[in-house]
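Just one protein chain is left out here, and the rest sit where they should.
== chain A ==
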Amino acid sequence: MTAAAATSAPPSALKGQLGTYVGLTVVLVGMVALFGTLSEYFLTRETFISIANEIPALAVMAVGMTFVLIIAGIDLSVGSVLALSAAVTAAAILQWKLSVPMAAALGLATGLVCGSVTGAVSVAWRLPSFIVSLGMLEAVRGGAYLVTDSRTQYVGDAISGLAAPWIGGISAAFVLAVVLVAAGQLVLTRTVFGRHVVGIGTNEEAMRLAGIDPRPIRIIVFAATGLLAGLAGLMQSARLEAADPNAGVGIELQVIAAVVIGGTSLMGGRGSVVNTFFGVLIIAVLEAGLAQVGASEPSKRIITGAVIVVAVIIDTLRQRRADRRLA
């Protein structure tokens, strides 16, 4: 995986890239150690399994969001798309009596369509994706209420296999999330598409004049993010055995925080899916740890907010030092 991070960071800067891995690992291990000393129950298998089964939805959305941020976009609608996809799947099973695979496919397709609309609208009218996805955030949430009739739909154990303990207590969803992180990193660093994505985020006009049309690439990135949000919706309703129209409210900010903690630039052109996964782990460990040490809800939120900003400050300083070294 370390070698795969090399496209946006050439070997001369490979040390810098490894540096991020080391840096994020140190933060992660430090946090685990800290919570381990604060709570005698933290360093147990149960804690880690529950963290592992907690994060798949966040992780797969963060994979998509990494690509979105690299092209200097943003997608605020992922939480709503998650809810709508779950709702459509539930409705397909409960009301339209479709088979489970068909219902799941319909849920995923819903996510794909939502993402494509966000991408296509922002490309067609050259609107900032911030605005378009803000509109989608509202509209799609409304859609989720419509489909569920504003009530939580209980789907039972129809799709709970995705979230059920599988190998050593780890769910299939977690395995799938890890596979998608690896696949995302490979796509970003080893494919023509990934090269286009990084190039568009770095200098869109230069890409256009090099003969690469940025528009379809932008749409694909948003479409894929929608699809992944749809998958997150399935994962969520598998775990809860229900489709809640309020699922994923505000989760887009967690997703963005994870990506940014992983060192992806909001200005575009720079990012790594593996580092994003570290960001997801840091957020999840922080949440689980604070819960175990019995932090109150208000103090949990204050600490989480501070950690996000501090993490980004550290990464920015590190990046500036690296830039100065090159200059």
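One rule holds in what follows: a contact is a pair of C-beta atoms (placed from the backbone, for glycine too) under 8 Å apart; a residue touches a chain by one contact, two chains touch by 3 or more; residues count from 1.
To be clear about the criterion, contacts and distances are computed from a predicted model.
Undergrad: Leaving aside the chains on screen, match the unshown one to its UniProt name from "ABC transporter related", "Stage 0 sporulation protein A homolog", "Mg-protoporphyrin IX chelatase" or "Membrane protein".
TA: In UniProt, the chain that is not shown appears as "ABC transporter related".
Undergrad: If the hidden chain were put back, which of A:P101, A:G168, A:G211 or A:P298 would touch it?
TA: A:G211
Undergrad: Touching the hidden chain in the complete assembly: which of A:S150, A:T191 or A:S299 does that?
TA: A:T191
Undergrad: At which residues does chain A meet the chain that is not included here?
TA: Where chain A meets the chain not shown: residues 7-8, 10-13, 190-193, 195-196, 198-199, 202-203, 205-213, 269-270, 326-327.
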